[in-house]
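Removed: one protein chain of the complex. Kept in place: all other protein chains.
Order of writing sets the labels: A and B. Residues in every chain begin at 1.
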Amino acid sequence: MADIALARASKMAPETARELRHARRLSVGARCALPVAVLLAIGFLAPMVAILAYSFATPRSFDVFRSFTLENFASLFDPTNTVWLSFAWSVGFALFTVAILAVIAYPIAYGLNAVFGRWAGFVSVLFVFPLFVSENVRLYGWVLFFIKNGVLDGTLKWLGFSGGPEVLYTPGVTLFGMAYTYLPFMLFPMTLGLALVPRDLVDAARDLGAGRLFIWREIELPLAMPGILIGMLLTFVLAVGATAEAKILGGQSIIVISHDIEIAFTYSQNWPLGSALAVVVSVFIAALTLVALSKLDLDRMLGRR
Amino acid sequence: MLQTLPAAAATDEAPPRPILQLVGVRKVFGGFAAVEGIDLDVREGEFLTIVGPSGSGKTTLLRMLAGMDQPSEGNITLRGELINDMPPNKRPTCLVFQSLALFPHKSVGENIAFALKVKGVDAATRKKRALELMRIVRLPDNYHDKNVMKCSGGERQRVALARAFAYDPEVLFFDEPLSALDYKLKKALEKELKDLHRETGKTFIYITHSLEEAMVMSDRIGVMRAGKLVQVGTPEEIYGAPVDRFVSEFVGEVNTLKMKRAGAEWHGVDVPGTFTLSPPKDGASLDEAFVVIRPEYMRFLAPGERADNQLTGTVYNEYSLGSRIQYQIRVGEKVMLAELSRARALAPGASAEVTIGWDAADAFTLGS
Partner (left out) sequence: MAGISRRSMLQGMAAGAGALAAGPLLGTGSALAAREKELNILCWEGYNSAQVLDPFRSKTGATVKAESLTNDPTMINRLRAGEINTWDLINVNNPWARKVMLPEKLIKPLPKAEFEPFFAKMLPEFKWPYKWAMSEDGNDLLGMVQRFGPYSFVVNTDKVSRKTAEETGWDLFNDPALAGKYGILESDDWNVFNIFVVAGIDPFKVHTPEEMAKFEETAKRVFKGAKLIGDIASMNQALISGEIDLHLTGGTYSVSPARADGHPNLRAITPLKGPLAGGKGGISWIEVTSTVNNPNLSPLALDFLKYVQAPEVAHTVAFAEGTFNPVAQMGNKACFDLFTKEELDAIQWDSLEEEMARSVEYDIVPDYDKALDIMNAAKRLRG
């Protein structure tokens, strides 16, 4: 034992020297990265700081940094304020979107992995291509699909049916639009998550007598869970902030929380109130994300691989 | 249930009836036959090893036996029942994967008891059985709740083995599970596996590319090349009577000399002189033959000493193999190998010019 320790000690010296040199090199790198880091800090943090500061400013004023009041927050939590309705719609619809997408994306991700193997992740990125077209344009496309005498209604009439269902400008179609918009954000992590399940493990479980459902429950689902949860979290966070679906497809049949924030910043010209609302929503999402991520013990799930 | 038998498994008495029988088994991928016309009887309780270089089709053969692939042609029967298309989860067989395929999100105990959970065995019984199996594979009890990915390589092997035993299979398959381990651990586990085989009395079918590994553990060895089973026999038969050059060379380093017949005499093609050959195993009459001499049957001839065959050459290298020494001797363009125990080694500084020789009975004469 002693001589091993000795051997290690004698080996230590050059290593420490190398480490020192390494540390010095890193600090050079850090220095080089400094301008970019500063720029990022300003670009990323400055708007956040502005929002936070505005949330404590006198309502309907621009007295940022010059006034301090909790009035904006107080008015948000005032029981007569119906803004909680918008918040409830946003959270509820986000949850529904996540649930729907989990059910829709799982078979797609499974199929992609089955067909494309290790290229599945790449193929699932192709689902992102619609994102290159503005979301509003794509949603207007759906309006043309669902509208009276539009694609769906027109085709059904041409085929001799009485016409399409009246779905446009309803909460239901809003949910459809959200599921449509956020599918790639669920699909990509989920596909990667499923790709994490080694083929051997499924074969081994089957060889040990397990049927399809048992394998899915005991092997595939737990091992793909990090990807699934990340997809769910991502989708949820994005969906809570969605406005275009409720506006364009839903015809504002419901008002979502980010629409309320937008109104505060535009027609109401109440930046402090809008900021306070943004801060409350951000804190809610951040807290939720942190809780979810702390529960999402990747090490444990992947067995520290 | 798995019972611990005393040293059982008949190898010498009357051959037991085959547990697994392969008749004309063939597997074609695209236009390529990975496995070509395999006929094989696997005896109840034997340790059969299939050896072959990579790409010889041994893994494909194993996947068909385990039910993960279906044969393109031919029949596989288990105790007389045709199982060609029986899915793996219905077969009373179990495979220990090369990767081990342990479930990383489950503990050692949960991994081992997986097959029991599938069967709906209650948690308490599962734990009891897992601990029993852990003792059999020599894993300490306190490993039951340990994360399987925190186990060492050797411990993981034991978990994989115990997990397979928990399924209580009639036949266990092994797909080179030891290949990733270091030499010492591999040697120890080979012996343990052999012990486990004896203690459990199960039929083991083991796949490896290492004949050395096969020799240590197996009752019988099947050598595969290019999708075909070239030779099946006991380790002694494979070592002592290879059917062709491929098998003989696969077994280890050998000297191979090409011979041509002129009347009753055999002339060397690579080396000068005439040679005395043992008759070929199948009694065929040959005009051209290969003589295979294992290095350990080669000896140095002192002046006046004689052997059936002899060659003169120069020593240009010697390697210590521990208790033995290997010499490389150049005879013309040909390099011959001789392995001798230290007791019979050349004296240091001895003349570089040596005469080596062997007796006809110690060499094989092969047609191909």
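Following the convention adopted for this analysis, a residue touches a chain if its C-beta (ideal position, glycine included) is under 8 Å from a C-beta of that chain, and two chains touch if they have at least 3 such contacts.
All values derive from a computational prediction rather than experimental measurement.
**Q** Taking the complete complex into account, tell me which visible chains touch the one left out.
**A** Hidden chain contacts in the full assembly come out as A.
**Q** Have a look at A:Ala30, A:Ala99 or A:Ala286 and name the one touching the chain we're not showing.
**A** A:Ala286
**Q** Could you please point out the chain A residues that touch the chain left off the display?
**A** Where chain A meets the chain not shown: residues 44, 46-48, 50-51, 54, 60, 62, 64, 81-83, 85-86, 89, 140, 143-144, 147-150, 168-169, 171, 237-238, 240-241, 243-244, 247-248, 251-255, 257-263, 265-271, 274-275, 278, 281-282, 285-286.
In this section, only the chains that are shown with their structure count from here on.
**Q** Centroid from C-alpha atoms only, then distance chain A to chain B, rounded to Å. What do you get?
**A** For chain A versus chain B, the centre distance works out to 54 Å.
**Q** Using the touch definition up top, name the residues of chain A that touch chain B in the complex.
**A** For chain A paired with chain B, touching residues are 198, 200-201, 203-211, 214, 218-219, 222-223, 300-305.
**Q** For chain B, which residues count as touching chain A in their complex?
**A** Listed in rising order, the residues are 66-68, 87-91, 93-95, 97, 99, 101, 103-105, 114-115, 117-119, 147-150, 163-164, 166-167.
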